[in-house]
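Sharing a structure, written as structure tokens. Questions coming.
In this view, the complex is presented without one of its protein chains, the others remaining in place.
Right, subunit A next:
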């Protein structure tokens, strides 16, 4: 009580007074505005803590080099030929692997006081999740562009041309947004980021490697080939491959969008269910 106390000066007090009185009460922000605000928040975090992008660069480079030169000869006779088959897939692989961070960062966020503030706001509930997923677009863009450029350097020649490649990158964004709902589900269900990582990693491994990214399912036993072909990652990879090489059939495109739709319809409501249950 004898501590030095410096009360507000009169100017400070009146500044504070003005600030409190002058505030207008705007109309509450709509779903789109709120989601965009959260996306902006995610982008700011990347700006202030850019280290989170390093994984999106290092892993894709590693995988591209490793698989092309280690497996290329054995799989397709030569690395150059394998690269033509494998590169569109490695782009999907790279992005799918980085998408896991969506769940981990969400989980970290949820256990901070920040989320309490968000949940006490009159906003569309899913906007927190949708917004942070939109912010991930930057990370996905980096993770997909890096292996693509490296592949071009190593001799990958997309027959679909620039338009095909750009459309493929666009599709990858949409697919990863769909896939990330699985990780957000883990993110809201689990208690710690480590638990999220522990749970998502094996599943992610299965989804990515149990697909047609590295190997053509025709070479597998029929039951396995069937399972691998049903994997949404396989459908997405087929679309990306088709777009990059200009050989996409309408059926394949439909398959890709159906895979995305199924992921969203299945996992987005589940995520929201568990997210809302946090308030009971």
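Criterion: a residue touches a chain if its C-beta (ideal position, glycine included) is under 8 Å from a C-beta of that chain, and two chains touch if they have at least 3 such contacts; residues count from 1.
Everything below uses one rule, namely that contacts and distances are computed from a predicted model.
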Name of the absent chain as recorded in UniProt (options "Heme exporter protein C", "Monosaccharide ABC transporter membrane protein (CUT2 family)", "RNA polymerase subunit sigma-24" or "Caunorubicin/doxorubicin resistance ATP-binding protein"): "Caunorubicin/doxorubicin resistance ATP-binding protein"
From A:26, A:202 or A:251, residue that would touch the chain that is not displayed: A:26
Sole contact to the chain not displayed, among A:49, A:74 or A:162: A:49
For subunit A, residues in touch with the removed chain: 1, 3-8, 12-13, 15-29, 33-34, 37, 40-41, 44-45, 48-49, 111-114, 116-123, 279-280
